[in-house]
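Here is the structure we will look at, set down as structure tokens.
Removed from the display is one protein chain of the complex; every other protein chain stays in position.
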Amino acid sequence: MALNVSDLSFSWPGKPPLFRGLSFALAPGERLSILAGNGMGKTTLARGLAGFLTTEGGLYWQGEALNSMSRADHARLVQIVGQRPHLQLSGRGYSLREEVAFGPENLGLPVAEIRARTAEALHFLNLTHLAERDCRRLSGGETQRAALAGALAMRPRLLILDEPMTDLDAESRDALAGHLRSLPWEMAVIFLDIGWQSWMAGLVDRHLLLDQGEMHGPLTTEALFATPLPERIFLAGQPA
Amino acid sequence: MTREDTVIAEDLSFGYPGQARLFERLSLRFAPGTVVAVLGPNGRGKSSLLRLFAGLEQPLAGRISVAGVDPAGPEARDLARVAGMVAQSSDRHFLRTKVQDEVALTARNLYLPDPAALAAQALERLGITGLAAQHPLDLDAGEKRLVALASAIAHGPRLLLLDEIQRGLDRINRQKVIRLIRAEAAQGTTILAVTHDRDFAEAIAGAELVFGDDGIRLT
Partner (left out) sequence: MYRPGPDTLWRRASPLTRLAVLAVVAAMLPLWPAPVLLGALCLALAGAAGLGFGRALGLRLLVLMSPVGLALGLVHGFLIERGPPGICGPFACYPEGLRYALLVFSRLALLLSVSLIFVMTTRPSDLARALDGAGVRPSVSYLLTAPLSLVESVGQEARQIRDSLQMRGLSARSTLRERFRMLAGMVNPLVRGLITEAPIRAEALEMRGFRASPKRGLIDPVEETAREIWLRRGLLALALLQLGLLLLWR
């Protein structure tokens, strides 16, 4: 297994635990969704799983604890794309191309490698035609794709997406889903969302449910539709 | 008795400076109680249309009337009286330290009688009376959105403008929003909802305004 989560718990100071005793494992390149309603701690869980919170319990990537890694190793391993993508742009680059290159530049990679990764990430997100665009002039959907491109250019082995498709139109969703299925490197993906979304079809078939701090599952997509779910969890395509 | 259409747009043209026009000579009329889902790919001008109706942008040509008010008119308060809006950023921009004061704010700014009662009523209609005394920033993402929606309806607007209101809402909150939209429409409020979500559009809307490759269609 690549990612091992064992008995992970977290609470903000003076508050009841947001989640407790979470345990699951992820194989290299595996895709998994964690579905949770509003207020169930999705965004905090994303940061926790990426090793950005002081959590209790174990969080290991191939046997190495995430919170004891060097900055560089941590950055090469895991990326999160969150719900407010414009906060994830560094502002260091004028053009979108420079912005996407920010991460690979920080790793001190050779020029050819920085260029290759940048071009590839722009292509995956259908952004090649906007490469020279001023980053501050991007629309909401373009900004979300820019943040995703910035994360993919790091070629992480674990990508955590917190409601990744909310600002994308159908065309961009399909394009991104297609590229996530056929990446040239092995990358595990955790999708955090409020429910099953139609773009998940064929992309992710193992689902965990987070409700009132407890984890349930994993369920296959088929089981997800067949079992009674916590009432906050949403299934796209079903009557509201 | 016939009532006049709430929203009238005639020969509307709009585009941002230095960019291609988003639409040209667009004419629309929406009767009271109509719910319109505004659909289409990013960057085609869906949100800009909402901003025009909200008086936040000026049309390059053409005329708009919202319940008889010109949104681009000199007194923004005239439009605030007849329109309410939940923008994508609304749930970040709370101004008061209690939900009940936040929801009463527009009514208070417009000097309507008994803003507190209007706020209580709006919270009740969304089923979030329990949040009234809380600080808006202590709420979770779903509750914040519901408070933003309550703030947009408390003063009883005739036109409600919603930009991706369903974005990131779980099933319970989504149902609350859908129920409220239906109830508002039944009372005669006209609602324009920009959304990427087909299921949501089908749940609320009697009409669809689609910004497509071949222009803008109303179905």
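The first chain written gets the first letter, and so on, giving A and B; residue counts start at 1 in each chain.
Going forward, a residue touches a chain if its C-beta (ideal position, glycine included) is under 8 Å from a C-beta of that chain, and two chains touch if they have at least 3 such contacts.
Keep in mind the model is a prediction, meaning the values are calculated, not measured.
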Problem set entry | Touched by the hidden chain, restricted to displayed chains | A, B
Exercise. Of the listed residues A:V111, A:A201 or A:A226, which contacts the missing chain in the full complex?
Worked result: A:V111
Seminar exercise, completed: Per the whole complex, from A:A65, A:L87, A:A201 or A:A223 the residue touching the absent chain is A:L87
Exercise. Among the options B:Q100, B:S151, B:N173 or B:T195, which residue touches the chain absent from this view?
Worked result: B:S151
Exercise. Which positions on subunit A touch the chain that was left off?
Worked result: 47, 50, 52, 70-72, 74-76, 78-80, 82, 84, 86-94, 97-98, 101-111, 114-115, 118, 136, 150-151, 154
Seminar exercise, completed: Where subunit B meets the chain that is not shown, the residues are 51, 54-56, 74-77, 79-81, 83-85, 87, 89-90, 92-95, 105-106, 109-110, 137, 151-152, 155
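One rule holds in what follows: only the chains that are shown with their structure count from here on.
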Exercise. Which whole number of Å gives the spacing of the CA centres of subunit A and subunit B?
Worked result: 31
Exercise. Can you list the residues on subunit B that touch subunit A in the complex?
Worked result: 40-43, 88, 140-143, 164, 167-175, 178, 196, 199-200, 203
Seminar exercise, completed: Seen from subunit A, its contact residues with subunit B in the complex are 36-39, 43, 83, 139-142, 163, 166-172, 194-195, 231-234, 236-240
